[in-house]
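Of the protein chains in this complex, all but one are displayed in their positions.
All chains are identified by letter, namely A, B and C, in their written order; residue positions are counted from 1 within each chain.
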Amino acid sequence: MYSAKVMEFFLNPKNIGEIENPDGVGEVGNPRCGDIMRITIKVEDDHIVDVKFKTFGCAAAIATSSMITEMAVGKTIKEALELTNRSVADALDGLPPIKMHCSNLAADALHAAIRDYQKRSH
Amino acid sequence: MYSAKVMEFFLNPKNIGEIENPDGVGEVGNPRCGDIMRITIKVEDDHIVDVKFKTFGCAAAIATSSMITEMAVGKTIKEALELTNRSVADALDGLPPIKMHCSNLAADALHAAIRDYQKRSH
Amino acid sequence: MGTIYLDHAATTPVHPRVLKAMLPYLQEQYGNPSGVYHLAREAKKALEAARERVAQFIGAQAQEIVFTSGGTESDNMALQGVARANRGRGNHIITTSIEHHAVLDTALALEKEGFSVTYLPVDEYGLVRVADLKKAIRDDTILISIMYANNEVGTIQPIGDIGRVAREHNIIFHTDAVQAAGYLPLDVNRDGVDLLSLSAHKLYGPKGVGALYIRKGTRIDTLLKGGGQERKWRPGTENVAGIVGLGEAVGLAREKMQERGARLRHLRDMLIAGVLGGIDFARLNGHPEKRLPGNAHFIFEFIEGESLLLSLDLEGIAGSSGSACTSGSLEPSHVLLAMGIPHELAHGSLRLTLGDGNTEEDIKRVLAVLPPVVKRLRDMSPLYSQNAEVSNC
Partner (left out) sequence: MGTIYLDHAATTPVHPRVLKAMLPYLQEQYGNPSGVYHLAREAKKALEAARERVAQFIGAQAQEIVFTSGGTESDNMALQGVARANRGRGNHIITTSIEHHAVLDTALALEKEGFSVTYLPVDEYGLVRVADLKKAIRDDTILISIMYANNEVGTIQPIGDIGRVAREHNIIFHTDAVQAAGYLPLDVNRDGVDLLSLSAHKLYGPKGVGALYIRKGTRIDTLLKGGGQERKWRPGTENVAGIVGLGEAVGLAREKMQERGARLRHLRDMLIAGVLGGIDFARLNGHPEKRLPGNAHFIFEFIEGESLLLSLDLEGIAGSSGSACTSGSLEPSHVLLAMGIPHELAHGSLRLTLGDGNTEEDIKRVLAVLPPVVKRLRDMSPLYSQNAEVSNC
């Protein structure tokens, strides 16, 4: 049901954890739905220099979380805001249809973290 | 579905045919129903001395026809009238339920032949 | 000397290749396709591969195939499902008087639920007239269900013409292709078919598994309610081994269709010619040309079908009288009656349906055995001496 890439990211997720004193925190999902993601970011010079995640959820949720952290790191805020749930799924060679809506929230979590950063820095 | 006895009587029926100048003829059934039996008898001294049958019908119809001829021969008219469809079926070690009504007409045919004999001799 | 099996329209032996494909799924590959672990995913893959094969077999998309427990369930799902889902749009159904009981009895049951059903007549060969179909169509007609080929007399209906009429009137068209599959080309798009029933055991697959093709977008209710299998179209743990068997059977059928058809037609024509030439008061039922390659269906006047069958059985020849599921019954075939054959003749029918295992030797033996058997029964028959030349018994 999952692509090899999803399984690889599920099994060996990168960037697990929480950044201490993060510049932004984003949390999306709801444990009632079975998926919850928290992303913390560190921003320097308008670039995302560190991203970490914690995820309660299925393999798709964990893999997308890990993938977004890898995709976001090194990007400018503007570039990071262009990342979509769709592009995360594509980078994982697709997700099962049933997982597209509920477990594919990683870009949302990143955007929430960025908005939190922007709020704090204004 | 049929007892060994039915198959034996179906395969090796006795007394097939028609008696020439019979003392009584009985025909029952209806080709629309898939079964028709004609029984001819020869009567001497109030005893049935010869019986023959012709039957259009399934194995049960043929076996019961053959059986009734064997059961009737040598009997008095009174004894022959006591033979029932049920007793014919029993003598064949039973018939499948679905065949009890439609194909188990041999005693009726015999009785019809006897009634024909009685009518003629009165 | 083994049995000569001539009842392939009732069921066929499982082809060794089919059994071989099934066996792993009755042994080490026992996973439930709904699970998430490896064993389950393997079962799921096998299921989807079979679905792909069935789809290809009839020119459909894989997601339009739903696996069922056989032809009867497929037919019931098609008729009950369309009727219930379209009750709001109309309540008239058109079918024919020669359908299999799985369609006919479902139609009768729907009548009791308030649907109105037209049973199209057939001609003496068992053919539906497209003109009759056109006349029967009403504004509230929601479904046309007409079989591709008849299971008793083998007559092949003009399914393409029927599909065109259905499409012109925007009416859902179901065809029971249980007997046609493996012998006639199936193409749901060419023929404008919206629903199509298949059964594995008629084409060298296992009993108890079939499929229903459902064109995408067709309004239809499910028959069974339950788990999420078959995308909720048909819940219940899938008969994985059976479905894999169906997949292999249709694969085999595709490969063999041409050759099988030619072989069977040759044997069938030899059988028909021999019977009609060798036995008086015998007639062929069904259409002389538009008939299934393996079907030979006769009436022998003055004798009754069951006693003929049993007599043949004792000679090691397995045939049938009408359809398998009615041979326990005493009613003559509704198909023969619909073709205008009188009750008393309909009782004397014999269906011999040929298959891959049959040879010319088999036909020769049947042609040797049949005439004396018929003679013996006629000699017992009170109808024969009355109606025909006097027998000398």
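We adopt the following convention: a contact is a pair of C-beta atoms (placed from the backbone, for glycine too) under 8 Å apart; a residue touches a chain by one contact, two chains touch by 3 or more.
Computed from a prediction, not measured in an experiment: that's the story for all the values here.
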item	value
Touch criterion as defined above, residue of C:64, C:191, C:238 or C:344 at the omitted chain	C:238
Touching the absent chain when the full complex is considered, from C:98, C:209, C:253 or C:272	C:209
Residue among C:319, C:348 or C:382 that touches the chain left out of view	C:319
Residues of chain C (touch criterion as defined above) contacting the omitted chain	3, 5, 7, 10-14, 19, 22, 26-28, 30-32, 34-40, 68-73, 75-76, 100-102, 105-106, 108-109, 199, 201, 206-209, 223-229, 235-242, 306, 309-310, 312-313, 317-321, 323-329
Where the unshown chain meets chain A, residue by residue	1-2, 7, 10-11, 13, 16-18, 27, 31-38, 53-59, 61-62, 98, 102-103
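Note that in this section only the chains that are shown with their structure count from here on.
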item	value
Centre-to-centre distance between chain B and chain A (centres being mean Cα positions), rounded to whole Å	90
